[in-house]
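Mind looking over this structure? Questions follow.
As you look at this complex, bear in mind that one protein chain is not there, while each of the others sits in place.
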Amino acid sequence: MLEILGYYNYWVFALVLMIGFYAVVARGNLIKKLLGLSMLQSAVFLMYITLSKVEGATAPILQKGVEDQIYSNPLPQVLILTAIVVGVSTTALGLAIVVRIKEAYGTIEEQDILKASGP
Amino acid sequence: MIIVFAVFLLTLLVLTAVAVVRTENLFVAVMLMAIFSLLMATNFFILDAADVALTEAAVGAGVTTVIFLGALALTAEQEKPIVSGRWLPLAVVSVTVLVIIYASFDQPRLGDPGAPAHQHVAPWYLEKTAEFIDIPNIVTAVLASYRGYDTLGEVFVVFAACIGVLFLLSVPPVKPQKSKSSDNSSGLRHHLIPQVVGRLLVPFIFLFGLYVQFHGEYGPGGGFQAGAIIATGIILYALLEGEAAALNAIPKSVLMAMVCGGAMLYGMVGVAGMILGGNFLDYSVLHSDPVIGQQMGIILIEAGVGITVCGALLSIFHAFAERD
Amino acid sequence: MLLDILSWILLCLGGGFVLVGGIGALRMPNFYTRMHAASLTDSTGSILIVVGVMCQAGLSLATIKLLTILIFLLLTGPTATYALANAALLSGMKPQADTDEGRSSS
Partner (left out) sequence: MNITPHLPALQVVVPILSAPIVLLLRPKGMAWAMTTVTSLMAFCIAIAIVSGVQQGQVFNYLMGSWSAPYGIELSIDSFSAIILLVVTGASALVLIGARRSIDAQIESHRQPFFYAAWLLVLSGLAGIVVTGDAFNIFVFMEISSLASYVLIAGGPDRRALPAVFKYLIMGTIGATFYLIGIGLIYIMTGTLNLADMEVRIHEVADQSPVLLAAGFITIGLALKAAVFPLHLWLPNAYTYAPHVVTAFLAACATKVALYVLIRFDFFVFQQNLSGHDLQFSYFMIPLALLAALVASSMALFERNLKCLLAYSSVAQIGYIVLGASLVTVAGLTASIVHIFNHALAKGALFLAVACLAIRLSSTQLTDIAGVARRMPWTMAAFVLAGLSLIGVPGTAGFISKWYLITAVLAKGAWGIALVFIIVISSLLAVVYIWKVIEQAYFREPQQANGAVREAPLELLAVTWVAVLANIYFGFYPAIPVSLSSAAAELLLGQMPQ
């Protein structure tokens, strides 16, 4: 059963990654692009956490007095803790830029900005 | 049973993602994104990553949504429909999905204890932590000590984002805002019920934040989560009592000092290790007993992380909220 | 054993309430009725589920944590509903008795 879930997790990772990527590339709205970007990053988090799972294990918090308990892999979890914070930092900075763009151009649509700054 | 649940959640995740991309109302998209983050957090929890789930829930669903809403209030709520060129990206995207899915067949299956990822470095952490650091939560041990340098970098990523937002939004607004928004900024001030309940909740949120901060060595939690939780508590306070009251309670200069001070605290613990004869971020030299030294170091740097994250998230929130 | 059965009954009931609430939120004709459906069932459902889980946990630290969660849910759920309805009212959405018009507007 877990085997199917394993593949399913990777496929969901691939799908969400590309849905996010599509939003970034094809949508003209800058906030939509940032939403897509944070989806893209979330997908990667899912991939890492999926690979940290060990069958029959629990969260990597040592339990006193319990022998031969197996634990999931802590390393990818640590990396993702870091990556989540990096993600929110990027989003915040991107939104600050969007706010400034709105003030400077009066729009947050890519085409309108191109039109406004073209000639 | 749990697998059925996991499959259900993952399917829901994909559906939410599609909905986020399809909807043209940005407000709806942001709310759906918060749901997406919560679903993701639940998934993480199923996959044994309690710390990550807590962080995703606090940071992804909580703080990110607040920042998005703050930015939406300053920009536009409605997206223009796209006019052209959606087939090329769709084609590129589909091909990439197929390639990734193809590669997944060679990967070790989920949960296989024999996978190389679980054979090489991770078992060492699981075995040696009790001996070297002696705290139960291995995620915290790896985060704060074995890979403490990464975490230092991460604190400075938050720091960079904070100064970036402050730098960008320190330009005075180009055109005067409409007077309509002044009513909005006081938030829920005139609503009795949310205010009463909110006031009741805020201290408990702080308490929970502190619990997460100091219980991080024993259970899920740590500096990031605590910083984010306490920041959301103060943001709730700002929504209830108005922006000015929150700034009155914690002025901007204090926030700035928190951001810089937390980062410096972290760095100084590292430098102290260097001065006392170890390498940078070597906590074992902080105390005559290396294990206690490690624990001291971890508590100190977790405090640094918590202070910086809390200060940075609040500074970012205020920078957006003030422009209203 | 008895506790186990009781707990499962509570859990199933709670799940049923939440399900009904979800259907209501989808099927009801306009904003206020939808919210009504979602919020009431949500509160009841969450009480039943948390109590059910408490029965499973027995007398331990987990039960106290669950109790705290329950109190939080009971405080925040209705408040959130109130705030939502209030915001809707303030933004000009009038509650209507006439469902047909409500359907066309929503």
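Per-chain numbering from 1; labels A, B and C assigned in written order.
The working rule: a residue touches a chain if its C-beta (ideal position, glycine included) is under 8 Å from a C-beta of that chain, and two chains touch if they have at least 3 such contacts.
The structure presented is a predicted model; accordingly, all values stated were derived computationally and were not measured.
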I'd like to know which visible chains would be in contact with the absent chain if the whole complex were considered.
A, B
Have a look at B:79, B:154 or B:241 and name the one touching the chain we're not showing.
B:154
Option touching the unshown chain, where B:164, B:198, B:227 or B:306 are the choices:
B:164
With respect to the chain omitted from the figure, which of B:125, B:208, B:224 or B:237 is a touching residue?
B:125
On chain B, where is the contact patch with the chain that was removed from view?
99-100, 102-108, 115-122, 124-125, 145-150, 152-154, 156-157, 159-161, 163-164, 166-168, 170-171, 256-257, 259-261, 263-264, 267-268, 270-271, 273-275, 277-284
If the hidden chain were put back, which residues of chain A would touch it?
17, 21, 24, 30, 33, 37, 40-41, 44, 47-48, 51, 75-76, 79, 82-83, 86, 89-90, 93-94, 97-98, 100-101, 104-105, 113, 117
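What we mean here is this: only the chains that are shown with their structure count from here on.
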Line, ring, star, complete or other: which describes how these chains touch one another?
line
When I count C-beta pairs in contact, which pair ends up with more: A-B or B-C?
A-B
Inter-chain centre distance, chain B versus chain C - centres from mean C-alpha coordinates, in Å
28
Measuring centre to centre with CA averages, how many angstrom lie between chain A and chain B?
12
Interface hub residues of chain B, defined as touching at least two other chains:
none
Please output the residues of chain B touching chain A within their complex, sorted ascending.
3, 6-7, 10-11, 13-14, 17-18, 20-21, 26, 29-30, 33, 36-37, 40, 43-44, 47-52, 55-56, 59-60, 63-64, 67-68, 70-72, 74-76, 79-80, 82-83, 85-86, 89-90, 92-94, 96-97, 100-101, 104-105, 107, 109-113, 115, 117-118, 121-122, 125-126, 129-130, 136-139, 141-143, 147, 150-151, 153-154, 157-158, 160-161, 164-165, 168-169, 171, 173-175, 218-220, 222, 224, 309, 316, 319-320, 323
Within their complex, chain A touches chain B through residues 1-23, 25-29, 31-32, 34-36, 38-39, 42, 45-46, 49-64, 70-82, 84-93, 95-100, 102-104, 107-109, 111-112
Can you list the chain C residues touching chain B in their complex?
72, 75-76, 79, 82-83, 86
